[in-house]
Structure formats: C-alpha cells, structure tokens
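With one protein chain withheld, the remaining protein chains of the complex are depicted in position.
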Amino acid sequence: MRLPCPICGERDRREFYYKGAAEAADRPAPEADEAVWDEFLHLRDNPAGVTRDLWYHEAGCCSWIVVTRNTITHEVLDAALVEDQP
Amino acid sequence: MGFSGFRVLKEGLTGNSGWTPQWRDPAPKDEYDIVIIGGGGHGLSAAYYLAREHGLTNVAVLEKGYLGGGNIGRNTTIVRANYFLEGNSQFYSYSMKLWEGLELELNYNVMHSQRGQISLFHSDGQRDVFVRRGNMMRSQGDDAVLLDREGVRKLLPYLDYDNTRFPIYGALYHPRGGTARHDAVAWGYARGADQRGVDLIQNCEVTGIDVANGAVTGVQTTRGAICAKKVGIVVAGRTSQVAAMAGLRLPIESHILQAFVTEGLKPCIDHVISYGMGHFYISQSDKGGLVFGGDLDMYASYAQRGNLPMVEHVMEAGMTLMPMIGKAKVLRSWGGIMDMTPDGSPIIDKTGIDGLYLDCGWCYGGFKAVPASGFSFAHLIATDRPFEAATGFRLDRFRDGYGLMDEEGTGAQHNLH
Partner (left out) sequence: MRIADRGLIDRSRSVPFTFDGTRYSGFAGDTLASALLANGVQVVARSFKYHRPRGVYSAGSEEPNALVTVGVGGRQEPNIRATTQELYEGLEARSQNRWPSLGFDLLSVNDLAVPFLGAGFYYKTFMWPRAFWEKLYEPAIRRAAGLGALSQEHNTDIYEKAFAFCDVLVIGAGPTGLMAALTAARAGADVILADEDASMGGRLLGETEEVDGQPGHVWAADVVAELAAMPNVRLMSRTTVTGSYDHGTYGAVERVGHHRRRRPGLPLECFWRIVAKRTVLAAGALERPVAFRNNDRPGIMAAGAVRAYANRWGVSPGRAVTVFATNDSGHRTARDLMDAGVHIAAVIDSRHDAPDLPGVQLIKGGQVCDSQGRRGLESITVRRPSGEERIQTDCLAVAGGWNPSVHLTCHMGGRPVWRDDLLAFVPVEGAVAGLQAAGACNGAFSTAACLREGQSAGRDAAEALGYRGADAPLPEAEDDPYRTDRLWSVAGKGRAWLDFQNDVTVKDVKLAATENFRSVEHMKRYTTQGMAPDQGKNSNMSALAVLADATGREIPETGTTTFRPPFVPVSVAAMGAGGQGTGFAPERLTTSDVVSRDMGAPMIEAGLWYRPSFFPRKGEKTWRQSCDREVAMVRETVGVSDVSTLGKIDLQGPDVGAFLDFVYANRFSTVKPGRVRYGLMLREDGHVMDDGTTARLGEDHWLMTTTTAAAGEVVRHLEFVHQCHCPDMDMRFISVTEQWAQFAVAGPKSRDLLNGVLDVPLVAEDWPFMTCGPVSVMGVAGRLFRISFSGEHAYEIAVPARYGESLFKLLVEEAEAMGGGPYGMEALNVLRLEKGLITHAEIHGRVTAYDIGMQRMVSQAKDCIGKTMSERPGLMDRHRARLVGLKPVGAVKMITAGAHLYDKDADPVRLNHQGYVTSNCFSPTLDSVIALAFLHRGPERMGEVIRTVDHVRGIETSCEVVDPVFFDPEGGRARG
C-alpha cells in the first residue's frame, strides 16, 4: 500500500500512522452539547466507498494528511495537508 | 434423523444414500414475527436461541450471500474466556459455558477443543496486568494459572528462551481456552434453527428497513418486501450501512484483520499461544495447518484483504517467539472486516426505534462470543430486556461514559485498538 504524501511524494504505508475519519480534526467548541461531542468522538458514517481519513507521516515529514480514499478498492483519490484544508 | 457415529456407520454400509439437506432453502414469506438480518455466526445463533429458549419460530434469517460467509468463516477459531473488565468478563464466561455443551446441544461436532490457551508476558509490569486478569477469571469461577518461565518451558519447549528480543517471563494459562471448527459452528446453529422452523434465506440482501411512527415494520430485500414486528441487525462488516437504512449512525469504524494458515504439518503446537510483545497468536488446526493472526491493518476498509506490512509484522513476531515455525509455509492469507467500536467491546442493545435491535461491534473477538451473543440477542429481542451477562454492552456508554470496557487500555476512542 502506497500513499502520496503531499510533501514527500509516494511512500509505503508503513511510514504512516492512521487516525481514522477526518472529522476527528473538526473539534467542537468545548461548550457544545454532549450529543455534538458524542458525534465528534464516537459516531461515524464509516462509508463503504469514498471516505476522507487522517494519516500522519510519522517516519517522514511528520505531516498530518487528509487522504480521500475508497474503502472498498483502496484507491487513493487525493491527499492534502490538514493545514491546507479550508 | 440425528447425527451419530452409529448413523455414519449405517449410512456407510448403505451407500451413503440416506443423507438429507442439513437445512432447507425456503422462499421468504411475506411476514414474520422476527427478522434477523445477517446469517453469520451471531445471527444463526440468535435465531437458534429464539426458537430454542423462547419458542419463537416464525423467524427468518436473511443472508445476502451464503450462510456463515462472513467473519465466522474467516477467523483464527480461538475460544477463550479471559477478559478482565466488568461487563466483558461475565459475558465471555457465560459463552464458555455454552461452548462446553455445544456439540450435544446442537448434535453437531463443532470440534470444540479445550487444548489450553497461553498468554505470554515479557516484563514484570505485564505480569501484574495478567495477574489482575487471572484474578478476574478466577473470581467468577473460570480457570487461570500463573506460569513462570520454567512453567512455560515445560508446556512449550520449542519457544526461543535464549535469543529473543523480549524474553519470556511467564504466562497466564487458561486451560479451558482452545479452538473450535469455525464453519461447523455456523452450520450447527443453522441446522438447529432450521430444524426448529426458522427460515434461513440465502442470497437475500436487505436493501431497506421500514420504520413507521418510530417503530420498525419490516424490511425491503432483493427478494421482495418482508413485514416483521421485530428486526435484529447482526451484520458484522456491514453494520454501519444496514443501520443507516434505519437512519442510525453508530460508533463503529470498519477495519481489516488478516489471518494466515500454513500447509498441513504433523502435530507440533498443542495449545493456543499468544505473544505479549507484538500481535501474534497461533494454534494448529486438526488438519495440521498452523493458524495464526495479528493486529488490524489499521485503516478503515471493507476489502476483506490486507497488505504486507501487517503480514510481515506477524511473521516477524512468529520468528522471534518460535523460530521453529520458520520452515512452515503460509498457504493462504485472508482478511475479515471488523466492526471496531471506540472501546474495543461490543454492543447488544435496542436502538431507539421500537422493535429494532442491534448486535454489533465485536471488533476482532467475535468468534468466541457466538453462543452467548446469539443467546443474549435472542433474549433481548424476545423480552425487550438485556440478558444479565450482557447488560454491559450498551450503545450509549460512549456518550455517558458509564461502563466503558477498554480491555487494552489504549483509549475509548477510534483507531486505538
């Protein structure tokens, strides 16, 4: 499995740490209600198909990356730095 | 007619012409009291116990492929009751009791083999954690024995004790742990459920769940609409999709867990062994293949196949622990889709929609749970109350923080297990 790090180029999966669904980056306000926090931390769309998830190029440039990926075929459609996300 | 050695002899002498289908292939009816979505181990077990324990036989199990085609047919077949957290512990203990009577209960040889399960530890700290586990097991009447290094050596002389990265300090030995023939468990429950009148319907994919006024009314399938008063979802590997049909969003991410089997070998590993410093567990099947596995591939996936990094990690762990298996050749590798919950423990609960029930989130430990999961799910569906040994498997525990069951201590959030 190979992932395209936006900084380092294509690298083997073993250089990366996986965090899961990209919504983990969208932290709610601390005062948001418990349902919102439950959604943020626990509930997942978990799509069988295209998903966006977070990877960390731990053995490389240490970037956190949002990868757009198909969970059935593992095809990678896009990879971008989290910092560059709108 | 039941199965027995006598029957095998009799059929053998009369040309084996008397064998009949082990289950029927009924067409779906328009309506059932209960529809179970998912003809895997847990679904078949639930259907069996609905009929057996609660006398509910107007039940259909809907399976989109073939019976037992999911994770029950692709796992490392380990059966153990060595959990240490309140909630899990009593449940797996109960499951073990069901396992111990399963062959006679089902009149099907599932080859449950209590050959002993050995969890190795490699530091004083790890030993203390295992002792805590062993004490939990013992305090509810299960078995656990603390072995020191020499005790382990007596049972497992072939491990590498001298030249290995993480030396073996000892082990927690669980004599009642072992293995079972995975497919046979599915088939045994299928046959038992069928004999009691449950309709097992294969090649029938559920495409929708009908809900009216907050209550379930039936399901849509590739073989037509089916009305039902109660619907149970027990579809590991597709839980999020099926639950979404009823508008539910669940605390689940799906991951790949790979497993491996070698070519057949003469008996050399008599126990189930798990390594404490890397993800590696192994046993030998009755056919002679070494069956082993490791950790998740660690990325969300529905692919039922994995990649090399975890393959290699598992093999490397095997080589540092027991270099005698180096010359065994891996024959086949496969991947199952795990419903991973934030704390690594399962869910058997109501859903907030009347008549819709959920049994999911078995992570990578669902096989040993098959009997008790089905038993508990049947109890919940039949009585609307959780079965005593499964009260910990609440859906809302993540939200309120009560009764989280994070056995690994890696955190009650996704992707840490």
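Note that the chains are named A and B in the order they appear, and that numbering of residues resets to 1 at the start of each chain.
FYI, a residue touches a chain if its C-beta (ideal position, glycine included) is under 8 Å from a C-beta of that chain, and two chains touch if they have at least 3 such contacts.
Computed from a predicted model, the values in this text were never measured in an experiment.
Chemist: Which candidate, B:45, B:71 or B:90, sits in contact with the chain we can't see?
Modeler: Within the whole complex, the residue contacting the unshown chain is B:90.
Chemist: Using the document's definition of touch, tell me which of B:220, B:333 or B:391 contacts the absent chain.
Modeler: Of all options in B:220, B:333 or B:391, contact with the hidden chain holds for B:333.
Chemist: With respect to the chain omitted from the figure, which of B:27, B:215 or B:268 is a touching residue?
Modeler: Final answer for the missing-chain contact: B:268.
Chemist: One chain is left out of this view; which of B:57, B:164 or B:220 touches it in the full complex?
Modeler: Reading the full complex, the residue touching the unseen chain is B:164.
Chemist: Given the contact definition stated above, which residue among B:46, B:67, B:96 or B:152 touches the chain not shown here?
Modeler: Of the listed residues, the one touching the omitted chain is B:67.
Chemist: To test your reading of the contact rule: which positions on chain B touch the chain that is missing from view?
Modeler: Considering the whole complex, chain B reaches the absent chain at 3-5, 7-9, 11-13, 15-16, 19-25, 65-69, 73, 86, 89-90, 100, 103-104, 107-115, 122-123, 125, 127-136, 138-141, 144-146, 157-158, 160, 163-167, 172, 181, 183-184, 187-188, 202, 262-268, 277-278, 284, 286-288, 303-305, 307-308, 311-312, 314-320, 323-334, 342, 397, 399-404, 406, 408-413.
Chemist: On chain A, where is the contact patch with the chain that was removed from view?
Modeler: 1-3, 10, 12-13, 17, 19, 24-25, 27-28, 30, 32, 34, 37, 41, 54, 56, 58, 62-64, 72-76, 81-83
Here is the rule we go by: only the chains that are shown with their structure count from here on.
Chemist: Indicate the whole-number Å distance between the mean C-alpha point of chain A and the mean C-alpha point of chain B.
Modeler: 29
Chemist: Please output the residues of chain A touching chain B within their complex, sorted ascending.
Modeler: So the residues of chain A in touch with chain B come to 1, 12-14, 18-21, 24, 34-35, 38-39, 41-48, 51, 53, 71-74.
Chemist: Which residues of chain B touch chain A in the complex?
Modeler: Spelled out, the residues of chain B in touch with chain A are 238, 240-241, 244, 249-254, 298-303, 307-309, 342, 398-399, 413-415.
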